[in-house]
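The complex appears here without one of its protein chains, the remainder shown in place.
After this line comes subunit A, so read on.
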């Protein structure tokens, strides 16, 4: 009863064991939060350097933002560069500029899943692609973006009532939790955003974004309730059926698309409400990446 323990940092294999034994939903939150992508940053050959730049290896938190966690990368490459070239840093993967305002895990799933690890990211300082990327001059820009996402999500979930009831310091706690990778600090506040009246069976609308590499729009977002008017629990499958029917294949057809959330493919019958509570990013959105299935 009492001892409430924040489990100490368990190594991955141990946590794996626990998942099998305990199957505790709370552990999903931890797994999601502590997801890491190994990345290898290499300086673009276009950049002029004083000497050869070594690649830089880093474990990136899936739930964070590229520009928030790459101070070390910047420092590393600036050492070999001329001072006057130290403009804004941006990243590219196989020709695609990486949007910093998407969570790192989404960028990876969308562009680089099913490729060999580590993830090879190219670092640029010149030729900022104004059409593709937003400028990110400081962490306060990321914070503003992050908070606006949370507010938008809460507007969908609770008409914004929960986030508006919070104090400024609570907002700060959410942001600091993400920035400093403090799971407990973040979730102590975020759990309030995940509450809903039991008799309603879920949030008002599910905050989600559906990404596709080839789409004309950057992502799809629509009002979608977790429970049907008849009281049925709606599932990931229901969501896809409405927004992206091509992602659902009949049994005899070969699979055309992968539906990825946090690098995994949940079963289509997973309730969307559960996904929203457990597999949302810290910005409270469920980011779903739809990518072409590998053709083996």
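Observations on the structure shown:
Assume a residue touches a chain if its C-beta (ideal position, glycine included) is under 8 Å from a C-beta of that chain, and two chains touch if they have at least 3 such contacts; residues count from 1.
Here, contacts and distances are computed from a predicted model.
Between the listed names "Tectonin beta-propeller repeat-containing protein 1", "CCD84 protein", "3-methyl-2-oxobutanoate dehydrogenase (2-methylpropanoyl-transferring)" or "Embigin", the UniProt record for the complex's undisplayed chain reads "Tectonin beta-propeller repeat-containing protein 1". For the chain left out of this panel, the touching residue among A:103, A:207, A:226 or A:271 is A:271. Among the residues A:72, A:159, A:222 or A:255, only A:72 touches the chain that is left out of the figure. The chain that is not drawn here is touched, among residues A:95, A:229 or A:254, by A:229. Touch with the chain omitted from the figure is made, among A:36, A:171 or A:204, by A:36. Listed residues A:191, A:222 or A:256: the one in touch with the omitted chain is A:191. Where subunit A meets the omitted chain, the residues involved are 1-9, 12-13, 15-16, 19-20, 22-28, 31-32, 34-38, 57-61, 64, 69-70, 72, 117-118, 173, 179-182, 184-185, 187-188, 191, 194, 198-199, 228-233, 235-238, 241, 248, 262-271, 278-279.
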